[in-house]
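Note that this complex is displayed minus one protein chain, with the remaining chains in position.
== chain A ==
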Amino acid sequence: MDKFRMIFQFFQSNQESFMNGICGIMALASTQMYSAFDFNCPCLPHYNLAYGLGILLVPPFILFLLGFVLNNNISMLAEEWRRPQGQRGKDPAVLRYMFCSMAQRAMIAPVVWVSVTLLDGKCITCAFCTSVPVETLGNASHPRLTQGEMQRVLARIPCKEIYNGQQLIANEVAVRYLRCISQALGWCFVLLMTTLAFLVRSLRPCFSQAAFLKSRYWSHYIDIERKLFDETCAEHARSFAKVCIQQFFEGMSMDLVAARCHLPRKAPADAGEAAEKLLGITDRGTMNMALKSWHRCKPALQLHPPALPTGNGWVGEGQPPMHPSTPRRETAAYYSWV
């Protein structure tokens, strides 16, 4: 158990840093996605707003869901939430704590995307170019256009190559104006998020520290218990498989002996471990039959109980109690045939 204890301590102490690492990687991935994405404003009156706001808001939603999907603890939360009460009461505070800590980590990548998008300015320029105040920024001397015409001209602001309204309003002036608004919004958004994070983190010790310690302990406990249960089941499965396979080989060996009418040879006292490990199968034909039988007719998932205690086994064998399966095997062979 020492090895498992060390592994679990490692996971426990590093579970938080592992999740923080995934969080950081997703934030970097979101900036990389943004710089790799080829933003292509349609420059048409009604499509600009939809495109710009879509690029601003849809990828963060995807990143948020991805943050939940990549978090291993989501299945633990769902299991704890849906399990029947049984003999152990459910604590909603623990569920809330688990959900909040997962949601906080999942929020980081979307916030990074929205900040980077706003600070870059292309999305807002594309989405709101038709709302630029032409009266204040444009040339007053230009003849009036109809509303539709004006919209079409302004919609082309993000596309410098096809912009034809230089006399109405200079392209650089409009782009600088929109970008200034976008960057101001971006910095305000980042400031707001940072202030919220600061308040959440600093108000907690002031108000609910005891409840927080309790929820944190029990959420870690649920996690460790689940891992330990999986480990115990794996150990059980290993022992089960070992005994099942030994019983299979014993069965094979007994069948072969019965088929050939050989007396069971008493293994010499100094045969050593090699003879024991051969499990009574000592030639190619026998081995091939054993393999074929394993494939065609796997044994039932049911272990035979030991027939008798090992008081009166082989005299000369002197099996130490640490290898209980070995005396059991030889005892079975002895009692089946003699």
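Quick notes
The working rule: a contact is a pair of C-beta atoms (placed from the backbone, for glycine too) under 8 Å apart; a residue touches a chain by one contact, two chains touch by 3 or more; residues count from 1.
Everything that follows uses one rule, which is that contacts and distances are computed from a predicted model.
Remark: of the listed names "Dynactin subunit 4", "Sorting nexin-30", "Mediator of RNA polymerase II transcription subunit 20" or "CAHM3 protein", the one matching the undisplayed chain in UniProt is "CAHM3 protein".
For the chain missing from the display, the contacting residue among A:Leu49, A:Leu137 or A:Ile281 is A:Leu137, taking the whole complex into account.
Within the set A:His46, A:Arg96, A:Lys160 or A:Arg201, the residue that contacts the chain not displayed is A:Arg201. Among A:Leu28, A:Ala78, A:Cys100 or A:Leu228, the one in contact with the hidden chain is A:Leu228. The omitted chain makes contact with just one of the residues A:Ala36, A:Ala259 or A:Leu301: A:Leu301. Listed for chain A, the residues touching the missing chain in the whole complex are 1, 5, 8-9, 12-13, 79, 83-84, 86-88, 119-121, 137, 170, 172-173, 176-177, 179-180, 183-184, 187-188, 190-191, 194-195, 197-198, 201-202, 205-206, 209, 217, 220-221, 224-225, 228-229, 232-233, 235-236, 238-240, 242-243, 300-303, 305-306, 308-310, 321-325, 327-328.
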